[in-house]
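A single protein chain has been omitted; all remaining protein chains appear in their positions.
Chains here go by letter, A, B and C, matching the order in which they are written, and residues are numbered from 1 within each.
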C-alpha cells in the first residue's frame, strides 16, 4: 500500500524506512529539503510542497504525521484539511495530549487515528509499540503499515475510540518515570552502601533471569558500561516531564492515587532547583525551636 | 562435578534438576523422604540422613543449601560444621539477611557463598539470576554449578565479599516492590480512567517494543489473561514485605532516600489494615474545624 | 459603616453577627426566609429580595457574598451587576478557585475582593483569618469590616491583586491536608505501637509546650476526648479534596514538588476505594513470579 509521511525528523525517518522495508510505497514531505532528500535516498517518493504531497497520494489518502506535538500538528492539519474527505485516514504518531487528539478527531474531515509510539531509537531495528485510538475501520485499513512500523502484529493494537491511543501512551510514560526512579533508588543505595560493587555487573546479572529484568535495566547496564561505575560527569538533572505531568493531572481528575509516579515527577522538578525553598525553611526552623546551627551559603 | 543439595522444596528441586541436566552428579537430602525420593527419581543420589549425605560427598565438599532463611540455615550449618574443613564450600541459596550471611561466613569452617537467587518458578526452565558473595576461589570452584543453575554464564556473578550476594538480592527485591507498584498505579489509572480498555491488550502492546516492557509486565499480561480485565476476585491485600523492609532499613542506615521503595512497602502495610487510624482521625478532624459531616461505620 | 451580606448559611450568619457586634449596620439577604429571619433576630435589616437588598444599601455599596463557591457566585454577581458601579465593593468570602476570582474581578463593574476565610465554626467567637486579594483602596475601605470578621487587625491582610486571596487560601488548605495526615501518622503509630497510651493525654501534653503544638492538635485532643482512644465508630474515609487538588495542580504548573501534600490528598482518594486495583495487581504478581499464595475475596 501507499503511505504519505509528513515530518522527517529522527522518528519520521524510521517510520519511512520501516514502511519501505516492508515493501510499501512512501511519499515523504518535510519543510527541510535535506530531510526529504534523505527519505528519497531511502527509496521514498519526494514531495516538494504540501500540495505536491497531496497530489502524489492515492485517492484514498493514508497519511502519517510525525511532527512535534502541539501547534505543528494543528498547522499541518489546517493545511491538509481542504484536501481531505471522510474516506481518508490521518495518523498522528506524535506525543499529543489525548484531549487535543479528541478535539482534532472531531475537527478534521478525515478519519483520525491517534497513535502513541514507544520504543525510542532502538525501535529503528526492533520496531515500536503502537497504541492506537480512533475508528475501527481506519485502524484495520492501516494495519499493514502498523505491522511494519511496530515490532509486528503483536506490537500494535486499537485501544479504543479517539484519544485512547495517546491516553494509554500518556499513562505508559507516567509508569516509565516511576520505573526509572525505582531502578535509580536501587542503584543509589548500592552506590552508597556497604560493598564496592560493579554496577554494570549487577545490572547484567539481574538482566539475565532476575524478576526485575527489563529493557530499562538493559539501558542501565549500557549506561554503567559507557559512563563508568560512578556515571562520570552525568549531571543531577532530569529534563522533560510533560507526559508525567499529564498523567498526574488525569489521576487527580479521576481521584486515583499515583504516589510513585508523582514522586518520580517531583524528583525531576527538584533536580532543576538548586536550593529548594522548603529545605531552606526547615533548616531555619530547626534554629527556631532548637537553636540548631543554621547552615548558611558561603 | 559433584554437588550436595540440602533442602528439596520447590526451589531446591529446580536446582537439583538443572544441575543434573548439565551433566553433574547430585547428592540430595531433605527431612522429607518424599522430597528425597523425587530427587532420586530425577537422577540424584539419595541420602538417608545428614551423616549419610556427608559420607556420600567427595573429599572436597560442594554443598548447596536451599532451606528457608532463618533458623533452618543455622541449624543445618551447626550439624554440618563438624564435617567441614576450609577446603569445602557451602552455598546459601536462600533469602537470608546479609548480616546473617556475614556472621555465618565467619562462623563456619568452610568457605561460605551467600547466593541471592531471583527468577521464581519460571527459572526452572530459563535458569536464575544468581548474585554471589564470598571468597573468589570458592566462587570459581562452583562456576560449573552456577552456570547450570543460572541462565548461563551471564546469569551469575560474584558481587564481592561475604554478604554482598544477599545484599544485592535485598536491594533487587526493594526495587521489585517499587516496579510492581508503578505498574499497578498505571493500570489502576487505566482501569478507572476515561476509556474502556482491554488491559491484557494494553500489556501485550507494551510488552512488544515499548520502553516499559519487562518480565513483570509479562506477568501483568498473564494476570489479566487469567483473572480477567477486573482481576476477578483477587483481593486488595499484599502479603510479604521482609526484604523490602530490610532495604528501607539499610537505606535509613546509609541515609539514602528511597521514597518509591518506601511507598511500595507502605502500600503492603496499608493493604492489611482495614481501617487506617490516620484516615479515621483526618475524617474526624474535618468535623473539628469545618463541621464537615463525620462518616461513621454502619 | 453599613455592610450588605448575601448568603446566610452557617458562615454567613457568623459574619453578620460579628459585624453587628462590632457596632456596624448589616443588611441581610438569603433565598431562605428563615435564614433572613435569623439574621433579623440578631439585629440585621432584613431584605425580602435582591432588589430590596440593593435598595436598602448606601450609595457606595459594601457587599459580602457568603454563598457556596461555584455557580451560585456567578448567578448572584449576574443579578447584582446592573446595580453596581466602580465605587462599590464586593467581597467573595467563599472558597472559589483563584482563577474564577480573577475572571470575576475583571467581569464585574464593582471593585472585587476575593477573601479566603479560615478558622471554621470556632471563628464565630475567635474571629477568622482573612486572606484578601484585590484593589488596595477597596481593601482599605472594608478594613472596619475585616477587623470585625477577623480575629482583629492581625487576622487579615491584603495578599496582592485579584485572585491572591483565594490563591493563598488554596495553599493554606493544601498545607492543612498534610498537617492532618502528619498528626494522623504519629497517632496511628502510637495506637499500634509498643505501649498502651492514652492519646488524649498525649495530645494534651503536646499541646502544652511541645514544638508540634497547634490548633489542629487541639482538635485531635478534642477528638480523642469525644470519640474515645480508638476513635469509636469513626470510619476510614476522608471526604472532600477540591482545594487540595487545586494546590497540587498549581504546584504541577509551577513545577514545585509537594510530595507531602500530594500524599495526604492521595490518602483521601485511597480511603474511598475499598479495593485498590494497584494492590490487587501486586497481590497477583507475587504469585506470578514467586508462586506466593493469592489472597482472594471470600
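Rule of thumb we're sticking to: contacts are C-beta pairs under 8 Å (C-beta built on N, C-alpha and C of every residue); 3 or more make two chains touch, one makes a residue touch a chain.
Since we're looking at a predicted model, the values are computed, not measured.
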Open item on the list: Given the contact rule set out at the top, which of the displayed chains would the hidden chain touch in the full complex?
Closed with: A, B, C
Open item on the list: Can you tell me which of B:12, B:94 or B:270 touches the chain that was removed from the display?
Closed with: B:270
Task: Hidden-chain contact residue, picked from the options A:29, A:98 or A:187 - done: A:187
Task: Touching residue (missing chain; options B:148, B:211 or B:294) - done: B:211
Task: Residue in contact with the excluded chain [from C:20, C:113 or C:178] - done: C:178
Open item on the list: With the missing chain put back, one of C:45, C:227 or C:250 would touch it. Which one?
Closed with: C:250
Open item on the list: In the complete complex, the non-displayed chain touches which residues of subunit C?
Closed with: 98, 118-120, 123, 126-131, 133, 150-152, 154-157, 159-161, 163-164, 167-168, 171-172, 174-176, 178-179, 181-183, 185-186, 188-190, 192-198, 201-202, 204-217, 247, 250-251, 254-261, 263-264
- [ ] Quickly run down the residues of subunit B that touch the omitted chain.
- [x] 211, 241, 245, 248-249, 252, 255-259, 262-263, 265-267, 269-270, 272, 276, 289-290
Open item on the list: For subunit A, which positions touch the chain that isn't shown here?
Closed with: 10, 119-122, 180-181, 183-185, 187-188, 191-192, 215-216, 219-220, 222-223, 227, 231, 233-240, 259, 267-268, 270-271, 274-286, 288-297
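As a convention for this text, only the chains that are shown with their structure count from here on.
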Task: subunit A on subunit B, rotation in degrees - Cα superposition, rounded to nearest 5 - done: 180
Open item on the list: Distance between subunit A and subunit C based on Cα centroids, please, to the nearest Å.
Closed with: 40
Open item on the list: Can you compute the centre-to-centre distance for subunit A and subunit B, using the mean CA position of each chain? Integer Å is fine.
Closed with: 33
Open item on the list: Need the CA-centroid distance for the pair subunit B / subunit C, whole Å please.
Closed with: 49
Open item on the list: For subunit A, give me the residues that contact two or more of the other chains.
Closed with: 211, 255-259, 263
